[in-house]
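Left out: one protein chain. Kept in place: all the others.
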Amino acid sequence: MTENRMGARQVELEVLRYNPETDQEPRYQRYSVPCKNEWCVLDALNYLKDNIDPTLAYRWSCHMQVCGSCGMMLNGEPKLACKAFVRDYPGVIRIEPLTHFPIERDLVTVADDFMAKLKRVKPYLIPAEKRSIEEGEYRQTPAQLTRYRKYAMCINCMLCYAACPEYGLTKSKFIGPAAITLAHRYNQDSRDGGRDERQEEIATNEGVWECSFVGACSDVCPKHVDPASALQQVKIASTVDWYLEHFMSWVKK
Amino acid sequence: MGEKMSRRPYAQECPRATWYFKRPRYMRYMAREVTCIFIGAYTLMLLVGLLRLSQGQAQYEDFLMALRQPASVAFHIVALAFSLYHTFTWFNVAPKALPIQVGEEIWPDSVVASAHYVVWAVLSLVILFWAGVI
Partner (left out) sequence: METIKTDVAIIGAGGAGLRAAIALAEADPKLRIALISKVYPMRSHTCAAEGGAAGVIKPDDSFDHHFHDTVGGGDWLCDQDAVEYFIHEAPKELLQLEHWGCPWNREQDGSVAVRPFGGMKIQRTWFAADKSGFHILHTLFQTSLQFPNIQRFDEYYATDLLVDDGRCQGFTAIEMRSGQMRRFDAKAMIIAGGGAGRMFPFNTNGAINTGDGMALAYRAGVPLKDMEFVQYHPTGLPNTGTLLTEACRSEGGVLLNKDEYRFLQDYGMGPETPKGKPVLKTMELGPRDRVSQSIWHEIQKGRAVKTPWGDCVWLDMRHLGEKKIDERLPFVRDICISYLGIDPVHEMVPIRPVMHYMMGGIHTDTNAATPLPGLFAAGECACVSINGANRLGSNSLVEILVFGRRAALSAASFAVGVKPGNEAALAAQAEASQARLRELFMRSSGKERVAGLRKEMTDTMEEGAGIYRTQEGLDKSCNKISELRRRYQDITLHDKTNVYNTDLLSALELGNMLDCAEALVMSGRERKESRGAHQRLDYTARDDVKYLKHSMAYFKGLEAPRIDYRDVVITKSPPGVRDYSGAKK
């Protein structure tokens, strides 16, 4: 229990507010919140809401970095509010909703586009071989599990979409890091046989070929899923597919 | 609870010309992308050199004289710096595109990146030796 976690401090929060019924545009509101040094930004927001301003709207649930609800911009960087600690912000903390998404109200964004993109890439197992329950489990060695497990850790927090300039610049046409990574997770799963179906969605101009490997997605990912690597691997696989199809069609993929 | 629809989602725009000034990591990305201009220019210069070589000794020696001008030297220094930045940034992210899994372990990024540096060093030595520089 390190010393600098104890104690308290008055923290200034500069929070973006937007009420579509009364505001033409978003505006900022400043609050002064007494915080314990061990608090995360979410704790500060909860104190603010309970004691200072109950009208502030934001999403949160688990407070343990696994539900993905509390993504927001903290001093311009996409973060989970339950994973950012007030002791790491010596000055004013500017809190804004995730960028590149439309703002519904205050810190709440419209997530419709992301949900549609997730569905589009067919993120479910399309078994290579049928197997009945009576036949038991598909065999999968720990090594085979390692091939895709990292990519299965995505909590759908959308920080990578906020970090990705392609997503912002293409006005959301890009399918995006998390969705393509989820497709890749299934492509890499030894039980799956649906790669061709998913390639039709992700190995396209709106898919991986929109990605220019900025790598910001992997930088901000709170669960170390490394979406950038998944996308580059999909690019390579897609390129190899193309060459095999056009020049060596006798070779099965 | 009014019956009128009061939703008015506010679209957040990404400024086309200035988005990369927002964070240092975007500036580093743009720098990496800009390096391709210098690499392209250097490649053109090499092609011009080959062309001059094919046109005869006199032409080629004129070309070499031009290379020794201060402007050319300055260009070479800048192009070399950008090429090195380009190379090192790509070497460092290569492991992301080429994960190597042996058994249940995935090799650390540093191994794959280091392999790139090692191969580059070896090839450089070979070329320098072959060119008579060492």
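A and B label the chains in the order they appear, each numbered from 1.
Just so we're on the same page, contacts are C-beta pairs under 8 Å (C-beta built on N, C-alpha and C of every residue); 3 or more make two chains touch, one makes a residue touch a chain.
Source: prediction; values computed, not measured.
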Residue of A:M72, A:L98 or A:L118 touching the missing chain in the full complex: A:L118
Full-complex touch with the removed chain, picking from A:W60, A:F174 or A:F213, is A:W60
So that we can see where the missing chain sits, which residues of chain A does it touch? 1-2, 5-6, 19-22, 38, 40, 49-51, 53-69, 83, 104-106, 108, 110-111, 115, 118-119, 122-125, 127, 131, 133, 136-142, 144-145, 148-149, 152-153, 155-156, 182, 186, 189, 191-192
Please give every residue of chain B in contact with the chain that is not shown. 1-3, 5-7
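We adopt the following convention: only the chains that are shown with their structure count from here on.
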Please output the residues of chain A touching chain B within their complex, sorted ascending. 18, 20-21, 25-26, 76-77, 97, 99-104, 110, 142-143, 146-147, 165, 168-169, 212-216, 218-219, 226, 228-229, 232-233, 235-236
State the interface residues of chain B toward chain A in the complex, per the touch definition above. 6-12, 14, 16, 19-20, 22-23, 25-26, 29, 33, 93, 95-99, 101, 103-106
